[in-house]
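The structure appears below as structure tokens.
What you see is the complex with one protein chain gone and the rest in place.
Every chain is named by a letter (A, B and C) in the order it is written, and numbering of its residues begins at 1.
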Amino acid sequence: MDSFAMPDVIVPAAGVEHTYTTTGLPHRKIGIWAFIGSECMLFASLISTYLIYKGRSVVGPFPHEAWTDPSTGHHFRAILNIPVTSASTFVLLMSSLAMVLALAAVENRDKPKVTMGEKILGSSKLWLFMTALLGTTFLGFQAFEFTSFVHEGVSIRTNLFGSSFFTLTGFHGAHVTAGVLWLCTMLAVDFKRGLGPKDALNVDIMALYWHFVDVVWIAIFTLVYLIR
Amino acid sequence: MTSPESHHGQTAAALAAQGHLEGAVHEHPTWSTYWKVATILTVITVAEVWCYYVPSFVASVWFVPVLLALSALKFGIVVLFYMHLKYDHKLFRALFTGPLIVAMFTIVALLFLFGKVAVRLGLLS
Amino acid sequence: MPFVSRPRRRAAAALMGAAGVAVALGLAACGVGDPRTYPNTTFAPHTEFGRDIDDLWNLLLYLGTAVFIFVETLLVITIVRFRHRPGAPRPKHVHGNTTLEILWTVIPAVVLTIIAVPTVRTIFRTQARAEPNALQVEVYGHQWWWEFRYPQYGVTTASELYMPTGRKVNFALRTADVLHSFWVPELGGKRDLISNHVNYLWWTPADSVAETAWNGTCNEYCGASHANMRFRAFVVSPAEFERWARHQAAPAFFNASAAAAPAAPAAPPARTSFGPAPAAGPALVRAVANVRGAQPGKGTAPAPGESPGGSPGGPEAMQVAAAVADTGAVFPRDRLPSYVIPAVPTPAQLKFTPGLVGDPARGQKIFSGGLCIGCHTIKGNPMAAGVIGPNLTHVGSRYTIAGSLYKNDTDHLRLWIKNARLMKPGVTMPTLGMGQVDPQTGATVTAATGGLTDQQIADIVAYLQALK
Partner (left out) sequence: MATLAAPAFAAPIERSDGGFLSWLGTTDHKRIGYLYLFTATGFLLWGGGEAMLMRWQLRAPNQHFLSAEQYNQLFTMHGTTMIFLVVMPLSAAFFNLLVPLQIGARDVAFPRLNAFSYWVYLLGGLFISVPIIFNAGPNGGWFGYAPLTTTTYSPGLNIDFWVAGLQILGISSLAAGFNFITTIINMRAPGMNLMRMPMFTWMAFVVQFLIVLAFPVITIALVFLLFDRFFGTNFYEIAAGADPLLWQHLFWIFGHPEVYILVLPAFGLVSEVLPTFSQKPLFGYPVMVYSGILIGFLGFGVWAHHMFAVGMGPIADTVFGVTTMLIAIPTGVKIFNWIFTMWGGSVRFTTASMFAIGLVAMFTIGGISGVMHSSPPADLQQTDTYFVVAHFHYVLFGGSLMGLFAGIYYYYPKLTGHLLDEGLGKWHFWLNLIGSNLAFFPMHFSGLLGMPRRIYTYDANQGWDTFNLLSSIGAFIVGFATLILVYNMLVNRKRGRLAGNNPWGAGTLEWSIPSPPPVYNFAEIPRVTSRYPVWDLTAPELTAAVPHTLRGDEMVTAQVGGVSAGQMSVPADRRPAAAAGAGLHAPPARVPSAEELGIPIPYTTTKPFFTALGIIVMFGGLLLTRMENKIPGWAVLALGAATLVGGLYWWLTSPLEPEHEHAGAHGAAPHHAHAH
């Protein structure tokens, strides 16, 4: 304490150093959750638009009803392919399972693994790979769906259904694509130097993004595909 | 300067004193939880698709509410277990549910507004 | 002590300023309801719709003024009374006062409730369904002019809206292109015209306002000439309205029996129907052309009053039409308020050969054989059935042209046809004067592109003006 009667500055906090965070939580995890919250509004806008325009297209083809073009007499069947999409939905759900297993494996890398089951479950490379593979499979389904729709006569320009459907599912597909690229980068790092508990945050953030993309698809699958 | 360990310890102590770590308990679900969740998700998905293929159910008033409820259930399960919101810091729950509520409200309001237009025109014309 | 006086002077200046604003406000407020000074005022409503809004407005204005005076006075008192004085002790640190804070949450809530209740009642009253026997007016917004159709009378007109007093008018509002908004400030609130929607609006012009005219505007930004999308609203007595409507419903001919009108209305529609014309488009033009080809010989101009064909009013209407061609079944010119007469100057560089005299018969020929009929309809000239531009039947009976931008007189009409795009930015109406430069394309008009000489334009104008 020096001689001045009135201290000039705020008392520093004891022992608080440069890496201090208020909540004890990492910045980036707060950032990704804020981002996910923001994405909720993005997909809310897309989904609302699809639902608002549902049934407003002046020409077919339509998602759930067959349609005959009055000018050409050409018959279009209902466009949406529920069996294929159910399969792709299942694939995306399973990719989320693979993702949580990958995260668990990264977090528990240093734990001893004895049994074969433990070794399999504890392999972050396997589960990251599986996640990326399932994500890619989902994208494959979507590519198949898009090309077959275009083949059947619905493109993004055809009618309101086409525009809103392709834009909504396309935005989702773009998110999945970004996720797959992220997964591949992470997998490359895993192969290069191995991912461990200190990387858990990075994998956790990626996983949050991936699961969010999954829950968006859960909403899309019901609202777009199943509800007629 | 003190060692990193003691620094960390001090910081944590200071934080704990302020109650900052409240709710930050980090107990993770186990592998078996993950598998169980996956099974439940699959079952719900199968149920949803099954609903779609039962014409009498599609025609009933329950079709849309049941599908919405099932998908909300799936949504919730993934968010709570796979995204760890059930176990994670309450801050994350707030960061997600706040925007989600605004988003849901916006969707509902928009659907009301666009549905309402048709009804009103019917009344007036 | 100068240090003390400075803030006091400033506070005094602030008070003076506030007082000045208040006085100016008061002075201005006295006159705003006077339509002679402020012809588009919203403070002197002439319909029940306008009065409903005005009642709400008065409530809002009184409450708003009270709040304004209260808050600003409180603010001025505070900064004067609690200004810094040298040597004064530091103020006490007060952090809040729960009672006060509850008070200024509850009092505004009460004030807002006082506003909300009549608001909601007015919403439901003014948006109720219109009476079925109301006068139906279909309003179509176009870039940048207004089309008015009276389906009960078979009338289609442009830029000039006629309404009888004492009868409910139900507007069905549609747009042919982008969004517009329909507004006559003296009559009531506005309503937007939305593509793929039909909007409704109704009001009843009060009995007390017979024979006057107001301005209407487009209030939704709709592109280049949004500012030039105006119209006139005439309110007349029910009898005058009937006369006007029957006159407008009748086919229009110019009163020149000597002229060999090439196209008599040989096959007028049995019932003058103004159905969904926009959809007909070019097909209708072709159909009319075929009619002419099939009946080349019938070229006798009908004498006034003898015009064949039907209109909703039948023969009686024809007589009326004949009569009013001269007497004018339109709003009397001498009673036009000055504010409805456009004062918009024409572009300085646009000149017209002086001294030309137009021949309506020649004008009709040029009109019927030129580009005009691709866009304009004239009931009574079967050649002219275009639906892109305003319906020109009885165009001679209107006071304004070009979305009420210019006076409908010889000079303006001639210049308009010569180079419309110079007179009103962005319009579809092409530049037609020979040698004129089209300001949109930069191209010079030649004979090959359908250019017209000044004499030809004068003839067309004579023809149009004859369509009383």
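Just so we're on the same page, a residue touches a chain if its C-beta (ideal position, glycine included) is under 8 Å from a C-beta of that chain, and two chains touch if they have at least 3 such contacts.
Model, not experiment: these values are computed from the prediction.
Based on the whole assembly, the unshown chain contacts which displayed chains?
It touches the following shown chains in the full complex: A, B, C.
Which of these touches the unseen chain: C:R83, C:R167 or C:R362?
C:R83
Out of C:V178, C:A210, C:L371 or C:M434, which residue would touch the omitted chain in the full complex?
C:V178
If the missing chain were put back, which residues of chain B would it touch?
These residues touch the chain not displayed: 1, 4-5, 7-8, 14-15, 18, 91, 95, 98-99, 102-103, 105-106, 109-110, 112-114, 116-117, 119-120.
Need a quick check: the contact residues on chain C for the chain that isn't drawn.
7, 10, 17, 21, 25, 28, 32, 37-43, 52-53, 56-57, 60-61, 64, 67-68, 71-72, 74-75, 78-79, 82-86, 88, 90-97, 100-101, 104-105, 108-109, 112, 115-116, 119-120, 122-124, 126-127, 143, 177-179, 181, 183, 185-186, 188-192, 194-197, 199-200, 215, 217-228, 230, 338-339, 341-345, 425-426
So that we can see where the missing chain sits, which residues of chain A does it touch?
The list for chain A reads 1-2, 4-31, 34-35, 37-39, 41-42, 44-46, 49, 52-53, 56-59, 156-157, 159-160, 162-164, 167, 197-198, 200-201.
To be clear about the criterion, only the chains that are shown with their structure count from here on.
Would you kindly tell me how far, in whole Å, the mean C-alpha position of chain C lies from that of chain B?
Taking the mean C-alpha position of each chain, the two centres sit 53 Å apart.
Any chance you could list the residues of chain A touching two or more other chains?
Where chain A is concerned, no single residue meets two or more other chains.
Quick check: what residues of chain B touch more than one other chain, meaning two or more?
none
Quick one: in the complex, what on chain B touches chain A?
Of all residues in chain B, those touching chain A are 2, 7, 10-12, 14-15, 20-21, 24, 28, 31, 34-35, 37-38, 41-42, 45, 48-49, 51-53, 58, 63-64, 67-68, 70-71, 74-75, 78-79, 81-83, 89, 91-92, 95-96, 98-100, 102-104, 106-107, 110-111, 114.
Mind pulling up the chain A residues that touch chain B in the complex?
13-17, 20, 22-25, 29-30, 33-34, 36-38, 40-41, 43-45, 47-48, 51-52, 82, 86, 89-90, 93-94, 96-97, 99-101, 104, 107, 121, 207-208, 211-212, 214-215, 218-219, 221-223, 226-228
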